[in-house]
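For this view, one protein chain was removed and the others were kept in their places.
To keep things simple, chains are lettered A, B and C as they appear, and every chain counts its residues starting from 1.
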Amino acid sequence: MTRRAGVLRLATAGPQDTAPLAEAIDRGDIDPATVVAIVGKTEGNGCVNDFTRGYATLALKLLLAERLSCPLSDIERRVAIVMSGGTEGGLSPHMLVFCRETTGEAAAAPRLAIGIGLTRAFRPEEIGRAGQIEATAEAVREAMADAGIASAADVHFVQIKCPLLTKERIEEAAGRGAVTTTADTYHSMALSRGASALGVARALGEIDTAPEAAVCRDWSLFSRVASASAGVELLRNEIVVLGNAPGWGGDLVIDHDVMTDAIDAHAVRRTLQRLGIGEDGIVAVLAKAEAAPSGTIRGRRHTMLDDSDIHSTRHARALVGGVLAGVIGDTMLYVSGGAEHQGPAGGGPVAIIGHARDAGRSRQSAA
Amino acid sequence: MTRRAGVLRLATAGPQDTAPLAEAIDRGDIDPATVVAIVGKTEGNGCVNDFTRGYATLALKLLLAERLSCPLSDIERRVAIVMSGGTEGGLSPHMLVFCRETTGEAAAAPRLAIGIGLTRAFRPEEIGRAGQIEATAEAVREAMADAGIASAADVHFVQIKCPLLTKERIEEAAGRGAVTTTADTYHSMALSRGASALGVARALGEIDTAPEAAVCRDWSLFSRVASASAGVELLRNEIVVLGNAPGWGGDLVIDHDVMTDAIDAHAVRRTLQRLGIGEDGIVAVLAKAEAAPSGTIRGRRHTMLDDSDIHSTRHARALVGGVLAGVIGDTMLYVSGGAEHQGPAGGGPVAIIGHARDAGRSRQSAA
Amino acid sequence: MTRRAGVLRLATAGPQDTAPLAEAIDRGDIDPATVVAIVGKTEGNGCVNDFTRGYATLALKLLLAERLSCPLSDIERRVAIVMSGGTEGGLSPHMLVFCRETTGEAAAAPRLAIGIGLTRAFRPEEIGRAGQIEATAEAVREAMADAGIASAADVHFVQIKCPLLTKERIEEAAGRGAVTTTADTYHSMALSRGASALGVARALGEIDTAPEAAVCRDWSLFSRVASASAGVELLRNEIVVLGNAPGWGGDLVIDHDVMTDAIDAHAVRRTLQRLGIGEDGIVAVLAKAEAAPSGTIRGRRHTMLDDSDIHSTRHARALVGGVLAGVIGDTMLYVSGGAEHQGPAGGGPVAIIGHARDAGRSRQSAA
Partner (left out) sequence: MTRRAGVLRLATAGPQDTAPLAEAIDRGDIDPATVVAIVGKTEGNGCVNDFTRGYATLALKLLLAERLSCPLSDIERRVAIVMSGGTEGGLSPHMLVFCRETTGEAAAAPRLAIGIGLTRAFRPEEIGRAGQIEATAEAVREAMADAGIASAADVHFVQIKCPLLTKERIEEAAGRGAVTTTADTYHSMALSRGASALGVARALGEIDTAPEAAVCRDWSLFSRVASASAGVELLRNEIVVLGNAPGWGGDLVIDHDVMTDAIDAHAVRRTLQRLGIGEDGIVAVLAKAEAAPSGTIRGRRHTMLDDSDIHSTRHARALVGGVLAGVIGDTMLYVSGGAEHQGPAGGGPVAIIGHARDAGRSRQSAA
């Protein structure tokens, strides 16, 4: 009795476009009951007033609720939907549908494993602070257990959706005499992402301690696999752990590396090399991007942080998307902006899911 | 009696920043009297209301006029100054100062050669039409002669600064009963660049015929080395031809290739390979970028042409800058947007100036 | 037996925010079965990649379908939903819910009357051409009849939602050997709005003839009450005619004027004066805005048409919103951009719905 992870990468024609998923279901490529997570790129600005994330999420929930004949709220409980805005440069809007099913297939070598973890809902004053860090660390451990991943070394990407502060939430806290870590709703996104990433780093033993005071201050503390995205539509952290584990069948594997800066193409090449695959074998690419806080990349000045017309996260996604596309030969890449404590300052994690080198053998032995 | 081309790449801290050039002159690295062209990237939006190009140009003229104790108008006659706006993604603002001097040095293998060509001033109704195409072709031939380049195969980059239409110019023509090719001043930039590029293609024998009707319509006609930039500050075309030629000393050489699309990193790798240099040997990189008019890159949808917040040329520069930086490991790249008839649709030329493989020997033999 | 028009103006907290409408239904302020049109402002960029319009439309359909226990497609047939993107400057996102019900109330003076008209679906090659002009004119006449408005002089605002061209639609036409009026999808929005406005002008006798060649060319032809908004989500024109007519009860009336340029505050003051109301009596304000194609406002240069960072329609909405808010003392204004043939070049219609001066009497006589 093994499990099998499936990943379907679907191009979308806009945030409202669920037709590709509907067709995949109609064709039998996906059993909607097996979907555990959808991670995607939508073509908004990826900043505060990006409504393409919510629009895509609503459209996906409607489709799944219809196909599973259940209320929307059921879908919210069953499926982690993480939409990341911003397809600058050549990035191509798409979604990654993660499925999980039980099979009779005998498992050979470790294969792609997916685990889901949820924290409790946070009170506004916990966001960006120790409460969020610790609860995230706990949920990451649960997600690892859910995936059957025993060692932190086998975790290759941890995608988190985390809450942010709104004026209403800040005031609700104030009404109880509680003070939130910031009054700036935009900055709360960074703090929530940062605390979440430090929680991942703690769970995986990447850092020994994650003091609250380090959040968005001490850039020497970071996770090499965390990828966090903040959104207004939830109050808890939702965690998708991706790694390799025994007990999983299929022919998918995942590996990752860390880009030390935004133009570190070697990190991608190393990952492909370790996976032993070429462009053909790639199923999905996930990476984080940010403008180097130092104002320079390898000693050269960049202008991302001084640009009042285009937000730095938009520049960074376009740049990293170009670097990855140059190596991989494809622009359908999940590149997300805002990499606080997710990789070193100015850099970030990159993960690739691909068809296992030995997949032919694997399939045989499963027959 | 030979000539020697010098290229100095100088980082700038803003469009007004001429200090690096002043210091290079003070240090004796550059004799201001030998400067024939300055090509640079400034940090404006690269579109209609980008005033960083004019600001940088004015500042550079002031500096050179002061150092050469001559009026500004003399500098305008002596030096072709081509500022290209837009340092999206990681692109780093800088300038390339091209110098030309006579030396007693014996010339060995062909080396970087620089030629300058100027057309007559165009009447507004000639811009984007046969008159501009033909005059540009003629001026390219003159610039080749100026550089001592006999064969079109030895031309590796042709940088052109060309005029655009303003409301005043359109009305002046109308007053004479003449009709300009467009009444849209923004579109006139594309038409002027396109006609200029077709003129280059004619001069180099890349195409057999360049009918006026093909301008910005028939994308099958293009030059593999043209790079055109339109600006309000001139009425003629100014042309800088870069190639390799005998009779030139020094240790610099140039080569180029054509990116077939925006993520064609192989073109850059091939160029480096032919030059026989690594990252260390690179002196300057020049490339063109544009959003594929098809709306797709290798079959993947891009959103550059639907984005009403960020102009497609801005996305394209960020993307191509990322692709090049991933290969070269440096963000100080001259990437210019708007590649009408400059490379195939969605692609563009890329040229690299580097230290010749055999430069050690060359230097020795020159001693 | 009379009819009564209701207009509810509801502030929204985002494009997804249907809570104010749900609460109005819960409170009994609105019977969802009586809703015939919803016209609103959402906070996107109002240009090509503005997905807030579709998001708000989907959210509203879901709410109404739930409350009326009917499928989404029924709502599409029953209710014209016109979302206009762009709340630049101080404009406040909101929606106007138009209801229509039959009452026993005796009608006194003419009161606000609402009529709905629909054209057939257009083939792509008809958009921006005579076919759209004529069908729109016909549908406006039907909507007037639906509203019981006999004279064009009693029509004060005609809101139209019209289709645009997409690549798919252009290609479908080409497959049949038909040529669309433009290949530029963005420009098709202007052409569709322009043809629709000329159709209104024809129906109301504002112009004698509306030749196809005049669309977006001859600005001397325009309607003084048309307001058109293009969207991807339909293929036909949907028309909401607002005017005053006998046979309608309630206490609402409408009047309009034409702003001759973007800063023509007098037009608003005249409208208020004719209505005989002050700020307190205003129920809704609807206006169109555009950047004067001449490049000047009362002889002063504006920079809206040269700005490559912010689209001119965005500037225009902010400006006209400021002009209106300065007079009215309120920023909850429906100001829509892109006023081709909707008012004179650089200007546009402005309409105000308010409580009738004699409403007290009217209410009494209805008792």
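The working rule: a contact is a pair of C-beta atoms (placed from the backbone, for glycine too) under 8 Å apart; a residue touches a chain by one contact, two chains touch by 3 or more.
Quick caveat, the model's predicted, so the values are computed rather than measured.
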(message) With the missing chain put back, one of A:49, A:73 or A:151 would touch it. Which one?
(response) A:49
(message) Going by the contact rule already stated, which one of B:15, B:117, B:148 or B:194 would touch the omitted chain in the full complex?
(response) B:15
(request) Among C:205, C:276 or C:329, choose the residue that contacts the chain missing from this document, as touch is defined above. (result) C:329
(request) Identify the residues of chain A touching the omitted chain, counting contacts across the whole complex. (result) 45, 47-50, 167, 295, 303, 306-309, 311
(message) What does the interface between chain B and the hidden chain look like in terms of residue numbers?
(response) 14-16, 43-44, 49, 51-52, 54-55, 58-59, 62, 309
(request) Spell out the interface residues on chain C facing the chain that's missing from view. (result) 11, 13, 43, 45, 87-93, 262-263, 265, 297-298, 300-304, 306-307, 309-310, 314-316, 318-327, 329-332
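Operating definition for what follows: only the chains that are shown with their structure count from here on.
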(request) State, to the nearest whole Å, the distance from the C-alpha centre of chain B to the C-alpha centre of chain C. (result) 48
(request) Would you pick out the residues of chain A that each touch at least 2 other chains? (result) 43, 309
